[in-house]
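For this depiction, one protein chain was excluded, whereas all remaining protein chains were kept in their positions.
Take a look at chain A:
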Amino acid sequence: MPEAQVPASQGSIMDREGLQALLDVLTSRGFGVVGPRVRDEAVVYEPIRNVADLPEGWTDRQDGGRYRLERREDRALFGYAVGPHSWKQFLFPSRQRLWQARRTETGLEFLEEPSRDERWAFLGVRACELCAIAIQDRVFLGGVHRDRSYAERRQRVFVVAVQCAEPSGTCFCVSMQAGPKATCGFDLALTELLHAGSHRFLVEAGSRVGQEVLAAIPHRPANEDERRAAEKVTALAAARMGRTLETRGIRELLQSHPEHPRWEEVASRCLSCGNCTMVCPTCFCSTVEDHSDLSGKHTERMRLWDSCFTLGFSYLHGGSVRKEIRSRYRQWMTHKLSTWFDQFGSSGCVGCGRCITWCPVGIDITEEARAMRSSLPEETAHV
């Protein structure tokens, strides 16, 4: 985890070989490097060893309910937006043992999970994803009860951000003030510079550890042109957002219109499949299960990702609270864009667009917000 911020560096330049050196240095320092690679026709985050593992020459085309990889004309390694994976699967695994219990001669015994020394280095973290990690930090670490396993994983992570050059058709990080330029929360940040046959990276260190790692890989100071070129990458990306979401007054707008007819309308399209919550980098809801062995003497307490779109999510004796899809979509969207502020002091949305892309029927949270706002008188819509 990036500790104290270091003075803004003027930036350094490394080439593709430098990137391989970075992977090697991180590996030699005991990090398991996780980064983007192409699998099953999508860019996913998995362990990588070599630059050759990266999605060279690929880009993504995204729209509501649509994701396609396409060939680029260049050899960019990070020339796409985000895929269905997010870093939460490493910090907050989808399936995790919380503790075990076993029967003993004198009663019962609870066994805590040992601390694990896995150390991840994340390569290719986007600004919106840094923002999402910061949001989950507040969820899991910011309250009275801290999630110890999250804390232990999180504090050992080394973050290599890669500035976004290719926002997708469903991106709206600019609206959510979550990107496209990563300005903090990383150990190193790379900007991929491709032109006239050259392929280089501008590197900025965001922490002492980041500086140490940078010192161990071949690099040279960036010149003024290179710094300007790097600035231009995110500036151009900011101008090419596929979507926008008007956030002014959204918190009040949603909480004050729980009976808006639009909830019914969106429910008529929503399949309640929960895809949006699975791909969302901030959704954190979970369930627990007990897995007992056949002897009945040993049991494991498991935590699994859950979704507010399931009927079981709100189950109480006598039936579920949110029986209708209308109430479940309302819960999800109101939580994400509104009550999240009450709970954690910020929006729960970073504008990554995953929920739009991976919705099988292409429901678009930006469109839903717009529809609700536009149907209301101006003064109500802009509370």
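Structural remarks
Convention: a contact is a pair of C-beta atoms (placed from the backbone, for glycine too) under 8 Å apart; a residue touches a chain by one contact, two chains touch by 3 or more; residues count from 1.
As a working rule, contacts and distances are computed from a predicted model.
Between the names "Sulfhydrogenase subunit gamma (Sulfur reductase)", "ATP phosphoribosyltransferase", "Carbohydrate ABC transporter permease" or "YdbS-like PH domain-containing protein", the one given in UniProt for the chain missing from this structure view is "Sulfhydrogenase subunit gamma (Sulfur reductase)".
Residue-wise, the contact with the chain that is not shown comes from A:108, picked out of A:52, A:108 or A:215. Contact with the undisplayed chain is limited, among A:146, A:220, A:248 or A:269, to A:146. The chain not shown here touches chain A at positions 98-99, 101, 103, 107-110, 112-113, 115, 139-140, 143-149, 151-152, 255, 258-259, 284-288, 290, 292, 296, 299, 301, 303, 306, 308, 313-317, 321-324, 326-327, 331, 335, 338-339, 342-343.
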